[in-house]
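This is the structure I want to talk about, given as structure tokens.
Of the protein chains in this complex, all but one are displayed in their positions.
Our next item is subunit A:
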Amino acid sequence: MSTRFFGAPVKRNEDRKLLTGQALFIDDVELPDMLHVAFLRSQVAHARLKQIDVSRARQRPGVVAVYVAEDYGDYWQPGPLLVQPPPIPGSTFNPRTQVPLARDKVRYVGEPLAVVVAESRYLAEDALDDIDVELETLPAVVDIEQALTSSSVPVHDDLGSNVAAHVHQVKGDYRKAAANAQIILKRRFRYEHGISSPIETRGVVAHWNARGQQMTIWDTTQAPVFIRNGLAAMLGLGERQVRVIAPFVGGGFGPKIMMFYPEEVGLPWISMRLNRPVKWIEDRLEHFVATTHERGQIHDAEIALAADGRILGVKDVFLHDTGAYNTYGLTVPINSQCTLLGPYVIPAYDSTFTAVFTNLPIVTPYRGAGRQHGVFVIERLLDLAARELGIDRAEIRRRNLIPPDAFPYNNQIIFQDFAPLSYDSGNYEPVLAKALDAIGYQRFLKEEQPKFREEGRCVGIGVACYVEGTGIGPYEGAKVQVQANGKVNVATGIGTQGQGHFTSFAQIVADQLGVDPSDVDIVTGDTDQFYWGAGTFASRGAVVAGNAVSEASAAVRRKALKLAADAFECAEEDLVLADGKVSIAGIPGKFIRLGELAQRANPMRGAVRPGTEPGLESTQYFGPPSGATANGVHAAIVEIDPLTLELKVLKYVVVHDCGTVINPMILEGQIHGGVAQGIGNAFFEKLAFDDQGQLLNASLADYLLPTALDVPRMELDHTVTPSPLNPLGIKGAGEAGAIPVGAVFAQAIEDALQLTSRKVELLEIPLSPSRLFELTRQEDA
């Protein structure tokens, strides 16, 4: 096999459609006779639902139907628990999952109460105003600390408290570590992560074909196979009767894999009931409350260190806001708990968290998925320790890195994929060294910063390390098929939201089969094209599906060589597979095209020999035993205007190791986008709720996403430590860019403003200019 394309910055196959306005996104699905749906959403966060009167709405011209929870009958069921909690002894987990329409109680602003179906979306929205709702308002549970006090009302009455989960994980003996420590530092950290806010919101189109007894659902989901299986069961249909298509999806970043959103449950049922296609497209204002968030945690963390800066142990107790329902299990807080350990040797770790129900929208993973929170805590603790012990910030990190001969490195606690948190491979010190070199760390501190300070400019530097568990199971599959026209078709079960799968998978196939990547058509996210799979999440698409694609194309390659060897009556070793044909080495005129082999593999006459199958195709599955661990270092030099506290990034460096790289251009794009989201997270993106659980900044004019003026040019570099857990040696990279940005900026801002001398510590994210003003003014006063 040649590697002409694997590892090369091949331009994307999918671009042309997207650049010319021809790609099919959810709202582009138009069907004859289609009806449109609008949801009536709760305006209050916590209330008993006394009565809903929809009679006026039903009479409005153009309205076809209006449904409330009772109308769903037996179809009304709380959603499934999407992710089971890992089996951690002694944990508590109280699953409470979201409902298709609120029935007795509403638990967050935005929870759907009723659904209107009309001839147009305009008419459906008109009719929302005709619905009369009678509510008995209850106190809203918004603050996660107050939520746990005995005076707080419960979000779920039957639970009696707001504890969604309580988990304690231990490694080593923290008490002993603390007893031997030179210093122990303890702080309280608050980390807020926001809403992923893809530029395309969510949407669902459902089309029940009564004659064919077939349900087709277009859905902006990251996990079409799960959606099909779940909905088929709920609708009383066989899985073969339901086809779920995730078309081009305009960004996901996590929240497009909730299951099931109330709209996903409602629309197929409505389509069956009315026997017409129905469409719902989320508008941006809905998106802020109807699509899941990630939000915040409060950590009380302490670190015990030896005099030379070696970490002896870490203890952490944290609260996690899970929102009104905890459908996604423990994924986010477990990620925080595990990722806190970072690339460091931490012999003793004692970590406890309590996940808390609140009257706020549901929390599920958003790019980084809780990892940011953990990384922020350990990185800030190391900064404080460096200062206390008089050690350089980069040096204290270097001293604690896991050495290269310690892999696989078992951290002993349990990760989100149920496997022990074990790092498969890594070589951390060169990554740190490269990053320090690229940012010019020593030169900055010794020469540049003193000069800036003389000029009265506030310029500082930050550097932070992280690891990222990626590419977790269970499995993905792929079917690779050579067609009679010589083109290769590949189908997988994952969805794609811009990650370039149409190209990176084509590169894998192209090398195996000796074709050009542009001759490989990839189909993702159509359950009729590929039946099995899990989805695109946890930086796993390239790792898990990529390896399945590789194995399937290797099998097709073997078949092609065997067929050609039979045709030429020669040995397979004498054959060359290149340029879309199999030829005999040294005899260029003697060849057979792949398309022709595909035809021969499906003969009109004669028998297919026992033990062989027709068709030049293969379906293979790949499931890694556990996740592959990527790692990296970000470093930044920032300047702050001391008056306005506005920040300018002068230089931003990312050095990372995500194993073998399929397409460096696509990989860099993933990192760029991640850093941009990290910058939004670090500075602007805070979901601001009042004490009634109302989101105060629910528009893009108020919740600011970074623009081209906010995101700096980034300098990227990488090292390669292949993963031993998959044949291609890949580790995931989708989230790496976003994870350590908050930690880097807090450190760089402290340095720029010399906050240490003013006894101000930045222990929270986001740090908008106004928040920085508050924090620095408090101390000055």
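Just so it is clear, a contact is a pair of C-beta atoms (placed from the backbone, for glycine too) under 8 Å apart; a residue touches a chain by one contact, two chains touch by 3 or more; residues count from 1.
Heads up, the rule we're going with is that contacts and distances are computed from a predicted model.
Asks: What protein name does the UniProt record of the undisplayed chain give, "Fe-S cluster assembly ATPase SufC", "FtsX-like permease family protein", "(2Fe-2S)-binding protein" or "Ferrous iron transport protein B"?
Replies: Of the names offered in "Fe-S cluster assembly ATPase SufC", "FtsX-like permease family protein", "(2Fe-2S)-binding protein" or "Ferrous iron transport protein B", the absent chain's UniProt record gives "(2Fe-2S)-binding protein".
Asks: For a quick check of understanding: of A:Arg211, A:Lys446 or A:Arg713, which residue touches the chain that isn't displayed?
Replies: Candidates A:Arg211, A:Lys446 or A:Arg713; residue touching the omitted chain: A:Arg713.
Asks: Which is it among A:Gly473, A:Gly673 or A:Pro766 that touches the chain not included here?
Replies: Within the whole complex, the residue contacting the unshown chain is A:Gly673.
Asks: Out of A:Gln59, A:Gln84, A:Asn485 or A:Ser699, which residue would touch the omitted chain in the full complex?
Replies: Candidates A:Gln59, A:Gln84, A:Asn485 or A:Ser699; residue touching the omitted chain: A:Ser699.
Asks: Please pick, from A:Ala8, A:Ala23 or A:Cys570, the residue that touches the omitted chain in the full complex.
Replies: A:Ala23
Asks: What is the set of subunit A residues that contact the non-displayed chain in the whole complex?
Replies: 11-12, 14-23, 25, 27-28, 30, 122, 196-201, 248-251, 253, 283-285, 497-500, 665-666, 668-669, 672-677, 699-701, 705, 707-709, 711, 713-714, 737
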